[in-house]
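Quick one: the structure is below, and I'll ask about it shortly.
A protein chain is absent from this complex, but the other protein chains hold their places.
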Amino acid sequence: MTSVRPSVRSVIAERAARELRAGDVVNLGIGIPALVPAFVTPGSVFLHSENGVLGFGDTPAPDAVDPNLVNAGKQPVTEVPGSVYFDSAASFGMIRGGHVDVAVIGALQVSARGDIANWAVPGKAVLGVGGAMDLCAGARRLVVTMTHTEKDGRPKIVEELSLPATAFGVVDAVVTELAVFRVVEGRLVLVELQPGVTLAEVREKTGAAFEWRDAPTPEA
Amino acid sequence: MTSVRPSVRSVIAERAARELRAGDVVNLGIGIPALVPAFVTPGSVFLHSENGVLGFGDTPAPDAVDPNLVNAGKQPVTEVPGSVYFDSAASFGMIRGGHVDVAVIGALQVSARGDIANWAVPGKAVLGVGGAMDLCAGARRLVVTMTHTEKDGRPKIVEELSLPATAFGVVDAVVTELAVFRVVEGRLVLVELQPGVTLAEVREKTGAAFEWRDAPTPEA
Amino acid sequence: MKVRDSALAALDGLRDGMTVMVGGFGLVGAPLTLIDALCEHGARDLTIVSNNLGEPGGKGLSRLLALGRIRRAVGSYFTSNPEVVAAVERGELEVTLLPQGTLAEAIRAGGAGLGGFFTPVGAGTLLAEGKEQRLIDGRLHVLESPLRADFSLVRAWRADGLGNLVYDKTQQNFNPAMAAAGAVTVAEVDELVEVGDLPPATIHTPHLYVKRVVRAQVRITDVKSVEEMLR
Partner (left out) sequence: MKVRDSALAALDGLRDGMTVMVGGFGLVGAPLTLIDALCEHGARDLTIVSNNLGEPGGKGLSRLLALGRIRRAVGSYFTSNPEVVAAVERGELEVTLLPQGTLAEAIRAGGAGLGGFFTPVGAGTLLAEGKEQRLIDGRLHVLESPLRADFSLVRAWRADGLGNLVYDKTQQNFNPAMAAAGAVTVAEVDELVEVGDLPPATIHTPHLYVKRVVRAQVRITDVKSVEEMLR
């Protein structure tokens, strides 16, 4: 039932891509979210990057790299028709002001009521937050992509965060290699199982109670 | 000793012009301040207008008017080499942030400690403030141009404002048709008499105590 | 597509009692076509956020005022239009006055998702009455709240099909901040160009702020002559 890592990441990214609607302004975090564009019709969404660009294309060939054009992962990207550049204050005004339709971002933990932790681990010096708090607090819809559990099997979806929070009550959807959840009015709802995954497996690997839509047969 | 109005206004504007230094960024209010450019070497200062332009030239000929290029008095002006346009939020950021070197502005009253009243008259509906408070609070140096007294002879330079204040302790210089004062560490100092004006006349027409620099002979 | 055939159609969803931001400093940068459409639309009890309410003679927002559609105006300078002063004196119009820079900053704060800001401008004056004030670094500041709108009507020079906007000279004024602070932002423009025709570093208002675009039918020179401008 467990796949090799790259495949898990692709499964998650592919499903996350289906959370996007045509015309959405989308901000993608590093890691799994960065794989999402591969599963999106080119030009159907507008990629926003917090370092100051709206509307950009793929990684260029080495001989076409413009060192002054990067995304928030510091990866070279390309200009497309309609691209716009702006400064960081304006860029975060877009995010904080709710003008970015969807942010897809990784997480260490998500709580049943939509709290998210994705920036700090207790006991380690906290030296970086970047735009995580801004995106989590500001994006109109927040889609979390992450593996369902830690490598040691501990659940990442929990009743209460044990890690320092990034933002509270902001998660709209959680996409893992096992399932898709939504947070609806503060309640965690299972809306989809990934192919071949059983409800029992999701229950076993999820650290929070959740509802599900289609009134499935109660299981022990 | 009293001149006809236009001459009084010119006398004040001409003297106010000498408060400007080469390279200053200068914001001019309506009324007497608008006459100042006539007494400044063209190109020696940069005019800033709060509606969104830095560096502009004179009123154009009627056939050269661009309706989208006006100053804060809604008067058509002209583009010059180095002109920059920006939005109102950016423009007032310049003013409030202390990046405008000098504002020259009219006033109804100035107090001995540099408080200024120039926007509201009690008993009349207060329906306009414009950029007056921003300029008074934000300009690095505030030069007030005004006639020394009201038409009925009441002094405009007073111990305490009787009109609603625009800002407190912000006036750096007051230029009238009779004299030039500076406010130095909260104290009003007479620094210059206009040609032909006596200290006695200034004392008589000024509603606040003031110091003067060159230890003049005490007068009764 | 964001481009609409008519200015009236671009106001779809606008209802009585809504808050509408309207760009412009005097008539410069004022969306005169959309203001006419707003008059035609008929919505009343509007709160208008605009630096001023047009100019005398029913120019710009003064026309909407004359139709009795404005209940409240938030702005900085209404004195220059006697029609506004008269409406206030008749008790037909309620006015909220802000220093012009505070108005611009409050609109920016609304669009940028801020909860408020402390400014030294106006602190200690009549305009700070009833507002929280505090000393910051030894200087009195007043806490100002963000402004947001149900609709923002703006005027620009050029738009591409995505809704990216470029303004002409001092036409910018309040328009870029308002474009960001409206739930539905409608832009009227002189020119519609192809996506890709506006150089990316010259775009003032990125398209994510603009929901609808119409062609301008009324130009400032249609309502105010050069002679009047120079007066």
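All chains are identified by letter, namely A, B and C, in their written order; residue positions are counted from 1 within each chain.
Quick note on the criterion: contacts are C-beta pairs under 8 Å (C-beta built on N, C-alpha and C of every residue); 3 or more make two chains touch, one makes a residue touch a chain.
This one's a predicted model, so the numbers in the text were calculated from it and none came from an experiment.
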{"item": "Chains in view that touch the one left out, judged over the entire complex", "value": "A, B, C"}
{"item": "Hidden-chain contact residue, picked from the options A:V8, A:V26, A:V110 or A:A167", "value": "A:A167"}
{"item": "Options A:V80, A:M133 or A:A208, residue touching the unrepresented chain", "value": "A:M133"}
{"item": "In subunit A, positions touching the absent partner", "value": "49-53, 59, 62, 65-70, 72, 74-76, 79, 85-89, 91-93, 95-96, 120, 125-134, 137-138, 164-168"}
{"item": "For subunit C, the residues touching the chain missing from this view", "value": "105, 109, 112-120, 136-137, 139, 141, 166-169, 199-202, 204"}
{"item": "Touching residues (missing chain, whole complex) on subunit B", "value": "25, 46, 48, 54-55, 79, 81-86, 92-100, 138"}
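Following the convention adopted for this analysis, only the chains that are shown with their structure count from here on.
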{"item": "Central chain (by mean CA position)", "value": "C"}
{"item": "Inter-centroid spacing, subunit C versus subunit B (mean Cα positions, whole Å)", "value": "29"}
{"item": "Gap in Å, rounded to a whole number, between the CA centres of subunit B and subunit A", "value": "55"}
{"item": "Junction residues of subunit B - those touching two or more other chains", "value": "none"}
{"item": "Residues of subunit C whose C-beta touches two or more other chains", "value": "108"}
